[in-house]
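A single protein chain has been omitted from the complex, and every remaining protein chain is retained in its original position.
Up next, chain A:
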Amino acid sequence: MKTQQDTSTDPFAFAFNPQNIENTVNNAKNTLNNPLFGMAYANFGKKFSGIGDKYDSLLNQIFSSQYRYYFDVDNMYVVKKSIMTIAPYLYRGNWALSSEFQAISPTENVHAPDLYLPLMSLITFVLLRCLNLGITDKQEFNPGYIVDSFWKCLVISFLEVIIIKIVFCFLDGIRVNTVDLISHLNYRYCSLCALMVFNILINNNFFSSICTVYVLICQAIFVYKTLQRYSPSHNQSALELSSFGSNITLLLSLLQPFCSWILLSFGQ
């Protein structure tokens, strides 16, 4: 009987032999005691711990940047702005801000852009459409409809923003912040929500079509008055293009009800 097994014949030679364990332990101790290895491990540790700090500081930077002004809203602003989308003719005069390039909080000026109201009204519009479908056609609704509606709204809004941005790029002297443009063009969901509530409560095709036409006209007026502050007619250095500029804003404002009509008719 052999007390040891030959390593040449032992299939498990890689496993620890009681005789060899001391060598491995000593080797490990040597590496850990070696100060160079210690520094290498410490550097690895710092790198891995630093990733969390960078991530944290990046989030802090995002949340305290100028984009926070787009969400600095209060109750009165939301009420006034939603009335403005439903009845823009009530707010006469110039819809201009005191300075175009400085971030203004919506609490100070009703005409300042924000992202809270468009986002909330978009989600409300999607949910109201699903509610409408669930009430009218019980069999047709499935939760995928929520996602479909949401994506359709996003795609149409995105295309609209791109078209208007391209047109403004071709016209000299017009510089619009993209996020401002996104906010200006997506206030229409607020009036579309009001339209959906009206459709759900009053199930009459005639009244709903009248309401739809009214809402689309209001959206056109809203966008026209908002984009007027960016048109060259207000810019004294580009007086030659002033009439062309106001025509362009009129055309671009017609794009908004067209996109809304696409949403309402081809969504379901």
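In the analysis below, a residue touches a chain if its C-beta (ideal position, glycine included) is under 8 Å from a C-beta of that chain, and two chains touch if they have at least 3 such contacts; residues count from 1.
One rule holds in what follows: contacts and distances are computed from a predicted model.
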Hidden subunit of the complex - UniProt protein name among "Dolichyl-phosphate-mannose--protein mannosyltransferase", "Protein YIPF", "Glucose-induced degradation-like protein" or "Trafficking protein particle complex II-specific subunit 130 homolog": "Protein YIPF"
Given A:N33, A:S49 or A:N75, the one touching the chain that is not displayed: A:N75
Contact partner of the left-out chain, one of A:A96, A:V110 or A:L127: A:L127
Residue of A:Y91, A:F141 or A:F258 in touch with the missing chain, whole complex considered: A:F141
Identified contact with the non-displayed chain, of A:S49, A:S64 or A:N205: A:S64
Missing-chain contacts mapped onto chain A: 3, 18, 59-60, 63-64, 67-68, 70-75, 78, 116, 119-120, 123-124, 127, 130-131, 134, 138, 141, 143-144, 146-147
